[in-house]
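Missing here: one protein chain of the complex. Every other protein chain is in place.
Each chain carries a letter (A and B) given by its place in the written order, and its residues are counted from 1.
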Amino acid sequence: MDWIFLSELTVNGALTGLLYSLVAIGLVLIYKSSAVPNLAQGALTMTGAYVVLAFSHNLGWPLWVAIPLAAVIMFLLGMGIERVALRRLAGRPIVMILMMTMGIDIFLRGTTLAIWGGSSRSVNLGVSYDPFFLGDMLLSRIHIVGAAVAIALFVGFLLFFRTRLGIRLRAISDDYLASWSIGISVERGVGLSWGLASVVAVATGVIWGEVQGVDQSLSVLLLKGLTVAVLGGLDSIVGAIVAGIILGILESVGADFLDPFVGGGSRDLIVAAVLILTVMIRPHGLFGRHDIERV
Amino acid sequence: MFYRLSGVRHNSYASDSKMFNIPADRNATVFFLLLGLAAPFVIPSLYLNSYVLPWLIWTAAALGLNLVTGWAGQLHLGYAAVMAVGAYSAVHAAKFGVPWEFALLIGGLASSVIGSLFAFTALRVKGLYLALTTLAMQFVMDWVLTHSPAIAGGSHASLQAPTFALLGQKITSDAGLYYVAFGWCVLVTIFMLNLKRTGLGRALVAVREKDFAAAILGVNSFYYKVVAFAASAFIAGITGALLVATFYFLAAPEQFTVSVSIQVLAMVIIGGLGSIIGSYFGAALILLMPGVVNQIFGWLANMLGLELGIETFAHIPNAAYGALIIIFLMVEPLGLGKLYANIRDYLMIWPFDQLKK
Partner (left out) sequence: MAQNDSNTKDMILSLNSIEVLYDSVLLAIKGVSVEVPRGGMVALLGSNGAGKSTTLKAISGLLKAERGKVSRGEIKFDGKLIGDILPQDRVALGICHVIEGRRVFDHLTPDENLEAAAPISMSRAKIKSEKERMYEYFPRLAERKSAQSGYLSGGEQQMLAIGRALMTQPRLLMLDEPSLGLAPFLVAEIFGIIQRINKEQGLSVLLVEQNAVAALEIVSHGYLIENGRVVMHDTAGALKENSDIQEFYLGGGEGKNFHEIKHYSRRKRWLS
């Protein structure tokens, strides 16, 4: 194995990993504020991409109108989901909350496909498919764009959590009752985080829709996003970025080593293994703060 | 949804540990048992084998998951994987020439072994993290099934099950297959009914409520968690094997994917965690709903003169299935079992007061 190939695998892996971070950031936003593991984030991503397509392809509007409009609609959808479905489950056992997000996942996927159909379509962002040469390495342009979006979101959220609104959201994630006692509206904060996560889902959907086409497979990103989020610590945005890069590299280099032995497709196996090992060895992840209750 | 301060109060341990608290329940159970026995003579075989039989098998599966999730309180998102282990080992054993009785047992035991692996995760983590690990294990199992032709049965990834036989008698008739499923479901139900009367059941409930509190009371929560996972996996294994032997007739990886795990969990939750009759209701609702919804939408489309695409029709049941889960968790998180108990308790105050005696 030559070094150029290995470094190409590494860099491409890291870029793909940052795209997984996009999904993870959405998960982290919701988990941070309300401790709800949103298993519907994959379906939200898919819905976001379809809504963008509905404006840009079905109505023929330019993307710079379609994407912000979709972001607004998804923001409202996210807030609505929290308001209607999740709020009344507060304090219920985690199994019911998980089932609820799975129900939302199934519902969103079913509805989206029933309305727009399952055939794969492309967003046509206008990013060239020609590879980008970095020295001798071949890189995909859309992956670079996606990684840049992930980094931008990361920086944006880092700054956001230092604003007054951001501090209030962090206060909510620390202690509900204390937040209420000083006049912070916990419900609105949690709703806001669902809205933000849904906006992130639009960005994720557009990028991934460009990478692999807009279809049902977008919702399968959930497992990778979930693994990244858990590896990074479910409530850490920094963790989501770092873990994304780690998982991406592990997956790309590892798959290259393993595939010849198992006959291909070992990427999913690596992801599942990382998830299991993380939970077994360090459940709170690399940067997570909640030490989970052990028996 | 609505709560009433009514029901049955116990004055002695003997009355508390009765299998049926209410005589009416026992009578109803006997009635349905007889009905189940008579079903092949009453119900046309098409309905019997395409609706009633899968319903009974999935009920057994839901009861098994209910044991670990409803009773012991351990989240399990990899139930279908455990069923797959049982199904594949049983079918392979049967193909090898092992009689089906033993093949089923082998399937159950193999599942128990794999299920206990899940349990060792449960010993370290719980709640959300347990759910995530079991989910990951499910994905590993999916991967193993699709990537190992030796297990999944060659390039077509499907494995023909040998004809089902018990005591050397080949069972091929619709009624025969139905009785096998019925028998298994009754067996699992009897086990679950008795569970709550035994020390094991009480220990599981203690572990569910607070495992370290249970440990302080002298309940070995490690042990009972493993027992719960192993017992539930045993049920899952045999159920998976019977599913293939009496309903699908060939085993394929897509019969045991993660969505099947979620489906069984949905049956348990819609039925009500820890509720036996709820598992029957939940399985029925989840299985019947897609067909019914499609009929309704087809009828509505006809009424309104709308043309619905094939693709739309294909996905509406999914949307309705998701909506069903959402609505149930919103309206009655304790499930159909609780709804049934509420109505029964209500009616027992008036007008069926005498049924209590």
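As a working rule, a residue touches a chain if its C-beta (ideal position, glycine included) is under 8 Å from a C-beta of that chain, and two chains touch if they have at least 3 such contacts.
None of these values were measured; they are calculated from a predicted model.
The absent chain, not drawn in this view, touches the displayed chains A throughout the complex. Listed residues A:Leu59, A:Ala148 or A:Ile167: the one in touch with the omitted chain is A:Ile167.
In the complete complex, the residue from A:Asp136, A:Asp175 or A:Asp259 that touches the missing chain is A:Asp175. On the side of chain A, the interface with the absent chain consists of residues 164, 167-168, 170-171, 173-185, 289, using the contact rule stated above.
Everything below uses one rule, namely that only the chains that are shown with their structure count from here on.
Chain centres here are Cα means. That of chain A falls 32 Å from that of chain B. For chain B in complex with chain A, the touching residues are 69, 73, 75, 77, 121, 123-129, 131-133, 135-137, 139-140, 143, 146-147, 211-212, 221-222, 262, 265-266, 269, 273, 309, 311-312, 314-326, 329-330, 333.
Per the touch definition, chain A reaches chain B in the complex via residues 37, 84-85, 88-89, 92-96, 98-100, 102-111, 113-115, 117-118, 223, 226-227, 230, 262-263, 265, 268-269, 271-273, 275-276, 279-280, 283, 292-295.
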